[in-house]
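Showing chain A:
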Amino acid sequence: MDANHTPQSDILLELTGVKKYFPITGGVLRRTIGAVKAVDDISFTLRKGETLGLVGESGCGKSTTGRVIMKILDPTAGTIRFDGRDITKLSGRALREMRQDFQMVFQDPYSSLNPRMSVGALVAEPLIVNKKGTREQIRDEVERLLQVVGLSPEARLRFPHEFSGGQRQRIAIARALALKPKLIVADEAVSALDVSIQAQILNLLADLRKEFGLSYVFISHNLAVVKHVSDRVGVMYLGRMVELADKAKLYSQPLHPYTQALLSAAPEPKRNVTRDRIVLAGDVPSPANPPSGCAFHTRCPKVMDVCKSQRPELTAYGDGQLVACHLYA
Partner candidate 1 sequence: MSTPLLEVRNLKTHFISRTSRVRAVDGVDFSVERGKVLGIVGESGSGKSMTSLSIMRLVPGPQGQIVDGEILLDGKNLLKLTEREMTNIRGNQIGMIFQEPMTALNPVLKVGEQIGEVLTRHRGMNKAEAKKHAVELLKNVGFPRAEQIVNEYPHQLSGGMRQRAMIAMAMACQPTLLIADEPTTALDVTIQAQVLDLMRELKNRTGTAIILITHDLGVIAEMADDMVVMYGGQVVESGSADSVFEEPLHPYTRALLESIPVIDEERERLTAIPGTVPSAANFPEGCRFADRCSLVESSCREKMPELRELRKGHSVRCTLAV
Partner candidate 2 sequence: ATKPVAKHAAKHAAIPNGGTLVQTFPTAFGANLIPFMDASLYTATADSYSFDPLLQFNQNGQLTPDIVQKYWFSPNKKTIYFQINPKARWSNGIYITSKDVELGVDWLASNSYNNTYQGQYGYLVQNIVGAAKPLPDGTTPSGFKIISPREFSMSMNTPDAAVLSSQWATIDPLPYYVLGKIPMSQWKNSAFNKMPSVGSGPFVNVSIIPGQSITQKANPYYLFGKPHIAYNIWKVISPNVVDGDLASGQVTMAGIQAKDVNKIKQVPNLSLSIQPSNGFSYLGWRLNNSVYGKEFSNVKFRQAVEYAINRSALVQAIDKGYGKPENGPLPPINFWYNKALNNTYGYSPAMANKLLTAAGFKIGKNGWRTTPGGRPFNPTITISSGDSVIATEATFLKQFLDAIHVNVKILPPINFNTIISQLGSDTNGKQPIQGFFLGWSLSTDPDPRGLWRSTDNLNATTIDWTNTKDPAVALNDKLIHLQHSAAAFSIPYRQKILNQWQTLLNQQLPENFLTMDDTITAYNKNLHGVVFSPYGALYPNRWYLN
């Protein structure tokens, strides 16, 4: 696998066979009668300084993956290693210590900032709870952070409701940066923003990455955005990773039929580019009741008999492009 190409010390994050099932209860006694397989056996690695993009349709488990990495959710199975340390079972103080190294930026800048705290308090909070310095030091640090994300230090005294979406997202980023994390999980961090603002934030994220050597797990459903920010891109479908490759390869030569369809369906702001559009029929099946075999077989234009019964594994094809499809077996 591609982890083999990289020395172990270069690997920041490693997910092995991670699953996250949400129980469905029902019946007279509220027994668990099923599970939403939000994330179903996902493995990947993230190198230091690398950005991994995750794309996929709504409900395919992108956010859940992000939350499992963040340890907001405990995985049902599998292990997560961060910086060489198994953090799957970590909890309490040890976890809190560890948490400083990975931070999250949420999609909705309106709900991710506590409306009753001033911007200063919001940005200072990670420093305060982790006891990073004296009051004055923290104050200075907050002002510095605000400047780093492109806000004036006076913003400290204001409240989130006085800022536009893009500005709020900057505040959220400042807050995430406060603890000098190694990894930032950005879950649809620009989806709620206007295109003009989106560019500001994307540029900011890129600059921060350069400046602080950050790694990102960048979650988005926008293929173009993911392509722009990522080094490698993983495509998810119904809780599974169907393709994972360097972005150049993935976008120029998508292997999985789903990736192909996804790419062909994405509208481009260009006139007269004639593409062979693959319009998939039907809707994404429910993750509570995923199809047998390859989860994509119900919509796949190249479906074969084997797809209906056998689940394809993510395997390397060509030079390190990982794909889970029987076509390439």
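In this text, a contact is a pair of C-beta atoms (placed from the backbone, for glycine too) under 8 Å apart; a residue touches a chain by one contact, two chains touch by 3 or more; residues count from 1.
Quick note on selection: all candidates are chains of the complex that A comes from, given by their letters.
Note that the structure is a prediction, hence the values are computed from the model and not measured.
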Complex partner of chain A (touching, any copy) among 1 or 2 = 1
Touching residues on chain A, where the partner in the complex is candidate 1 = 57-58, 164, 166-167, 194-200, 202-203, 206, 221, 223-225, 227-228, 251, 261-273, 277, 279-281, 283-284
